Every structure is written in C-alpha cells, then in structure tokens.
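The block that comes next holds chain A.
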Amino acid sequence: MKVCSRCLYSSNHPFGIVFDQEGVCSGCRVHEEKDNLDWEVRRERLSQILDGFKNRSKTNYDCIIPVSGGKDSYFVVDTVKNKFGMNPLLVSYNTHYNTLIGIRNLQNLKTKFGCDLMQLNINPNSARGLAKYTFNKFGSIYWHNHAGATVFPVQLAVKLKIPLIVWGLHQGVDQVGMFSHLDEVEMTRKYRKEHDLMGFEPEDLFKDSKCPSHIKEELKKYFYPSDQEIVDVQVRGIFLSNYIRWDSKTQHEEMIEKYDYHTNKQARTFNPYEDGHSLIYNNVHDHIKYMKFGYSKVLDHAVQEIRLRRMSRADGVELVKKYSNKKAESLGLFLSYLNISSHVFSEILVRFEEDRVVLKDYEIIESKQEKNKLNLKKNGKKYFLTNDFSKYEPIMHSYYKGIYL
Partner candidate 1 sequence: MTKLGVVNFGMGNISSITNVLHYYKIPYDLINYTEKNFDKHYDGYILPGVGSFKNAMDTINSSGLGKYIIQEVKEKHAPILGVCLGMQLLFDSSTEGGGARGLGLIEGDVQSFESSILRVPHVGWNQISILKKNLLTDLDNNDYYFDHSFYVSTHEDNIISTTDYLHNFPSIVNKGRIYGVQFHPEKSQLYGTKIINNFAKLCGGGNA
Partner candidate 2 sequence: MLRQRVIALILLKGDLVVQSFGFNLHLPIGKLDIVLEYLELWDVDEVIVLDIDATKKNNTVNFDMIKAASKKIFVPLTIGGGISSVKDIELALHNGADKVAINAGFFNNDGFIEEAVQRFGSQCIVLAADVMLRGGSYFVWSNNHQYKPVSVTEWLRDAIRVGAGEIFINSIDNDGKKTGFDMDLMEIIEKNSSVPLIAAGGAGCPFHIKQLFDRIDSAAAIGNILHHKEHSVSLIKGYLVAKNKNVRGSHFLNYNDCIFNPNGELSPTEHLSIFFKR
C-alpha cells in the first residue's frame, strides 16, 4: 500500500491513482497546474464557451445549473449569472434527509440570486426502498441520490432543449488528477456509471432478474435519456473547475459574506461548509465509507487544505485521525427509518470491506521546506467560520415546511 509523499491519498483510492518516481500522486501533480497555468487565459476560454450558449436554447434559459442546499451551488450560480451574465435554470434533486439549514440555504439561493428552480422530489417511501435495496446489493445507502442528482439535470436538458449544463468541481480531477485542467473534460455517462454510481447504472440493476418488481418501477425514474435525445439536443456538461482556480474554502467564505450562506458544524469533519444540507452524507454515509475503505470525507477535506498549503501534512493526519472515528450520530435513527437492525447492518457491511488502510499505517515525513510554504491564518481568527445555530436541530425531513416556500 503506497501513500503519496505530499498529500494523504493512498493507492486504494476507489477512482484509481498513480504515483510517480518521487512518490507524488497524480492528484498532486495536476494540482500543480493551479500555480502553473495562466488562469486569466482559462477564464477567457470559459467566457468564450458560455457566450456561445447565450440565447441559444428554445426557452429563454441559457443553461442549467444543478444545485443543492450545499456544496458549490452558490459559487456556481454567482459565477454563471452575475460574473458571466447568463440566465440559468437551477435544477435540484431532493436528496432527502435534509437538514433545516439545507432547506433554508436552497430557498435563500433562489431568492438571493433571483433564479427559477425546478426540483424533483421522489416520494420518500420509494427513496427508502431504494436505499435498502442498494445497501444490500453493494453496501451503499446513498446510491439513489447520486443517481438522481446526476440524471435529473440531463433529463431536463433534453426535455427543455437546453444544451448546456454547468457543474462546479470535477471530483476526479480534484482528488486523483484524473484529467489535466487543460483537457477540459466534460460530463459523460461513462464517468457517472463508474465513479458516481460505483459501476451500477439503474439500467443495469433493472436487468437483474433478482431485482424485485417494485424496485424496478422506481429505477425507471433514474434512466438516462436515450443517446438519440442527447445527440438531438447536443447536450454538454462543463465543469467550472477546469477554468477557475478552484479553492472551495475561500469560495464558500465569499458566499457566506455576500449571500448569507449558512454553515453547519459536522461531527465527522472539520469542514462545516460543504455538506451541511444533508443529515446523513457526512454522517451515516461517511461512516459506511470508512468501514468499507478505511477513509472518509475528512481525508478529502484535509488533502484539499494540504495541497493549498494552508495545513501541514502532520496536522492533516491528526485531524483525519481525530474525525474518522467519530460516531455517526444519526445512525440509530437512520437504521430504524430503514428498518434494519444494527446487527444486520454490521453483517452487510462486512461483506463489502475492501482494501482498508487506516491512518496509523501512514509514515509522516515532514519536510522543512513544505512547512515554510504554509499560509495558516493567524490572529486567533477561527480557521473555518461557523454559524451558531444551536436552535437548528437535525430532524428527518423530506418535504418543505410551509414557512420556507
């Protein structure tokens, strides 16, 4: 098992990862482009691409932006609408298990930016059935959310004849350097199948003779549009992170300041910005990932900060060690919601345990040069900003409360 000599990723990363002769991983090598490329030129390129799509679709929307109550949504909408003058249609797939902060953030998003929003709400019982089925089949409770969030924008693009979909961060590029920024990789059904859906498209599960018929009915809702429909509309999905020097933390802080984005302190990571909209993403789902692969989202967050030289590798290791073992608070509630006993839960998880690497195996080689390049915030200011919304208690919601509409 190899570990990158710069960041903390190891050779068992599920996307696949390459280490060069110096032991540096492909993710870190591509990350070097953030300091080597001329980002003005990249921005100009984005401007040219977006210009080409202005006032071109059949409706008066120039593009579709997939949003949620968290992650990069605010930044992408701000960039596309305010900085580049496009008229976007916001598209959201309700991933259920929403926190009140998440519901509020999404409502605030469409209000502050003045955008139209179309949302798909699969009924909660269907979601529950699918979560249980996929957990049994390949150990994932979140699969249907990935499936929905990645297909709904494409279904709408085809139906409404809006060719351009603008995504934020390309995870493969960001984590393991799957592509160079200069490759300008676009959305593909192939990437979705392999890396978002763990190798199982809804169409594949549908063909399984052992799949119960009520699940088959649900799966149909997640089917990708036909190739002919994609060709007819010439649907394309671009990623802003190929054209803008991505720095998630700084971008979020800008959104907090300008547009009152609310953060949500997490139990299993030090980063309260990204997944505050979901009750279970950094929680139960992350805990399951940790049991299967031996690493969790906090590792991804630490790697981002290490690569941007705001955190030392040693500090990163400490944080990962600290948070990886934190209890998934909603686990009990979630298991009762799915009607699975904790005994059965553990049994199922054991089946999917992959090549686990736990942090104590890491060798920490801290070089003085690396330490000097650090840019840690001083003056006692908190490293990550958090709101104090203790009155927000996470409860299992899958519908909007009247007050937010």
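The set was built so that all candidates are chains of the complex that A comes from, given by their letters.
The definition used in the following text is that a residue touches a chain if its C-beta (ideal position, glycine included) is under 8 Å from a C-beta of that chain, and two chains touch if they have at least 3 such contacts; residues count from 1.
Given the structure is predicted, the values throughout are model-derived calculations rather than measurements.
What touches chain A in this complex, out of the candidates 1 or 2, is 2. Partner candidate 2 is touched in their complex by these residues of chain A: 15-18, 20, 26, 29-30, 49, 52-53, 55-58, 161, 163-164, 176-180, 183-190, 193-195, 199, 227-228, 230-231, 234-237.
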